[in-house]
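To keep things clear, I will list the structure first and then write my remarks on it.
As you look at this complex, bear in mind that one protein chain is not there, while each of the others sits in place.
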Amino acid sequence: MTASQAGPATDATGATGPTGATGIAPVPRSRPVRAARRGPRAGLALAGAVVAVAVLAAVAPELLAPRPPDTIDPVNALAGPGGGHWLGTDQLGRDVLSRIVHGARTSLLIGFGATAFAVVVGSLLGVFAAAAGRAVDQILMRATDILLAFPGLMLSLVVVAVLGPGTANATLAIGASLLPGFLRLARGQALAIRDSDYVRAAVVIGRGRGSVFVRHLLPNAVPPLLVLATVNIGSAVIAGSTLSFLGLGPQPPSPEWGAMLAEGRDHLDTAWAAAVFPGLAITVTVVAVTVVGRALQRRIDGRDGHGR
Amino acid sequence: MSPRRHRTVIRRALLSAIALACVATGCGTGPGGGDGRDGRIVYAVDTQPDCLDPQISPYDVTAALGRNIFDSLVAMDADGRIGPWLATSWQISRDGRTYTFRLREGVRFHDGTALDAAAVKATLDHTVAPQTKSQYAAGLISMYTGATAVDARTVRVALSRPYAPLLQVLSTATFGIQSPTALRANRGRTCLKPVGSGPFVFAGWARNRRIELDRNPNYAWAPAGVDHQGPAWAAGLTVEFIPEAASRFGALSSGQVDVASAVPPSHTGRLRHADGFRLLRADQPGAPYTLLLNVNRAPLDDVRVRRALQRSVRLDALVKALYSGAYDRAWSTLTPATTGYAATTEGSWPYDPDEAARLLDEAGWTGRDEDGYRTKGGTRLTLHWPYMTSLMRDQRALLGQGIQAEAKRAGIDVRFTALEPGAYLEKALGRDADILAFSWNRAEPDIMRSYFDSGQTGDKGGSNAFGISDPRLDDWLREASATRDPARRAVLYAQAQSRVNQQVLALPVYAPATLVGAADRVRGVTFDVQAYPLFHDARLED
Partner (left out) sequence: MLPLRWFARRLLLAATVVFGAANAVFFAFRLLPGDPVRSMLGSTNPTPELVEQVRHELALDEPLAVQYGRFMRRLFTGDLGESFQLQQPVGEVIGDQLWPTVQLATAAFALALLAAVTLAVLTAHRPRVRRIVSTLELVAASTPAFWTGMLLLALLSFRWKWFPAMGGSGAVGLVLPAVTLAAGLVGVFSQVLREEMERALEQPFVLTARARGSGETAIRLRHALRHGLIPLVTLAGWAMGALFGGAVVVESVFSRQGLGQVTAGAVAGRDLPVVTGMVLVSALAFALINLAVDVLYRIVDPRIDERSIG
């Protein structure tokens, strides 16, 4: 198996392979049996709860946030945790907890949005590449190679340089950096199915090649894509907060965790709260999403293993 | 293995890995680290200049560093009076259009070239030459038509129209006189090889790291007001670029650098109370950080809406929260450190939410939408305020969010949006905005003309971004720029400042100050009238 000869076998583990240079950590698959045996159920439950809270915060922040995120109180700026503010206040006297809760929407939106973009566009293009014949396939694969030639963050930066900063553009920028991995995986799956025995058999018995292809494509190609997606969401959240930290993400006053850290960093020694809790929010969320993602991966892989 | 031993192993492994990497890549110890400074002062700044030719670059950092490399024709003292420097005397023709300067004798540039009339002419011609691509200096002397060397020590400067602030302009670092030999030899590369006659000689520039300046051993022509005549005390100045405020401050407090510029206001309290350090502070002259309001389109074409905005922001508390008392809130479009500042403006437009609400009701913005913003005829009261991230020093992005939140309480939806430079300038020049904000450091009240004269619109290189056209302001500001009578100018500028506030053509926010942190071992760092630090009198003590 060489680094870039993209056969289906390589592509199935595309994210883990050498070409997973999308700026996203290639997460190696743990072998299902062993992992399942060891998987700490309590940890998974906790992670699930964290994800649920994060999603609730993103969907209905008013339920969790004690105050509006953008109400300023200059007299009580940079207050420590305690008193009227559980997690303290920032330089403008805004409640840090409320801003973290409201920030979940933007941060998760970028994480899920970028991944969804990569999954949808990647699958469509990947299947198209597999189905449309050699010329199209070659062009698409070379284009993917070009995308892969950029370090993930570099690609995002270039996209932001072209489109300008903002939530939507940052999502697109990160989605673009995730795209090649999904495209390759989808293409690999599609190729494998196209050349598989049952599709050939279907053709032999006179059924339409296309319809069989499509009918087998969905149930077989979707699970691996979902696996790749779940393990990538966490990285996408980190990438989003990084763009934000650099001032290229969502624009004020919409609270975002990376931007909050950028604002708070000069005050770490006097008012640590504003520069610590948003970071904790990122780490805890990403850990939880990854744990849930891996559990999902094990389930799908397990089923996958039996299914073939 | 116990966990403790694991950790030790890991730590050792980490250090040896770094050591290995260093052997492989040869990391060395750069200058500025530790001892052995040989009397050089290490000075940390936040921005690297784009160019060291003061006639090309528009940036403060270039002027601030250039002030130690270049001398100007004349010098302005703290009270705004012009005194001799490279020119010992001058005469102004009756019509105000010809200035004749008599130059000091014995001045030599760093390359050995003697200062003469031709050198002054060369610098001025260089400023306005199209190939110089001056981004700021040329605009300041747009009335310059040429210079003639009457004799070696006398130069005559001709103007197309009288311009009273000319001497102030020529006193700035932006008009530091360059060696004509170097200008000729380095054509196209003057950015990288500044040659002046100042107390420090440019010695080298390691990109993104530092600029080295050495003492000029022949220096003997400092302007009045310095502590000592003759060469600078310090053997040299090492200017380190440390963009991160916290790192810059950390480098100062750990002794890696002796002086640090741009101390974050939030750190000034600690600096004042820390042993072994001092805070040096100089108020900046010119225009404070000011919100320019678009009076030529709805909704800010209605003075009541502008006034409502003016009265709904708790500027005192906001500026205090963000700048910890290091900067003062502004009351006027000139800062208190500027000649001609009208102290009468102070307190003239206090925070008054009831008045703001009354004004908005009166202007017809009586409806409320589901988000609590005021509406008129179904349209939300929305103000667009684009900004450029690169200009957002001093936590101005946060300040903008504060103003936005205050406006929201009054029912005004301020859209504070970051744009990249190209898109920003497109909006700004197309007047497709309601608010634009910036500050301008200049020790001359004539800066107001750039903001409010109807002839100084953005497309002509001025700062009157929204094309304010107020005949009275035009008259006053133009007369003030042509007259040399200080009393008359004071009256005119006071009138202009109060008119701007009354009409709410702009919303002044805070008056910036230069905040420099210095270790106690460094003595004698001073400031010029533009609040740029000077190192001629600075020395390291043991």
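The chains carry the letters A and B, assigned in the order they are written, with residues numbered from 1 in each.
Everything below uses one rule, namely that contacts are C-beta pairs under 8 Å (C-beta built on N, C-alpha and C of every residue); 3 or more make two chains touch, one makes a residue touch a chain.
Predicted, not measured: the structure shown is a model, and the values here were computed from it.
Across the whole complex, the hidden chain's contacts among the shown chains comprise A, B.
Of the listed residues B:I92, B:A114 or B:A423, the one in contact with the hidden chain in the full complex is B:A423. Note on the undisplayed chain: of the listed residues B:R97, B:R209, B:R278 or B:R415, the one touching it is B:R209.
When the missing chain is restored to the complex, the residue among B:A114, B:A246 or B:A274 that touches it is B:A246.
Remark: the omitted chain is touched by one listed residue; of B:C51, B:I92 or B:A490 this is B:C51.
Set against the missing chain, the residues A:L97, A:L148 or A:L225 yield one that touches it, A:L148.
If you put the missing chain back, the residues of chain B touching it would be 1, 6, 9-10, 13-22, 24-25, 27-33, 44, 50-51, 58-59, 130, 133-136, 139, 191-192, 206-209, 240-244, 246-251, 253-254, 256-257, 388-391, 420-426, 428-429, 458-463. Residues of chain A that touch the chain left out of the display are 1-4, 16-23, 25-28, 30-31, 34, 38, 40, 142-143, 145-146, 148-154, 157-158, 160-162, 164, 234, 238, 241-242, 245-248, 258, 261, 265, 268-269, 272, 275-276, 279, 282-283, 286-287, 290-291.
Note that in this section only the chains that are shown with their structure count from here on.
Centre-to-centre separation between chain A and chain B, using Cα means, comes to 43 Å. Chain A contributes residues 70-72, 74-75, 77-78, 91-94, 161, 164-165, 247, 251-253, 263, 265-268, 270 to its touches with chain B in the complex. Across the complex, chain B meets chain A through its residues 245-246, 264, 266-267, 270, 314, 317-318, 320-322, 389, 395, 397-398, 400-402, 404-406, 408, 416-420, 423.
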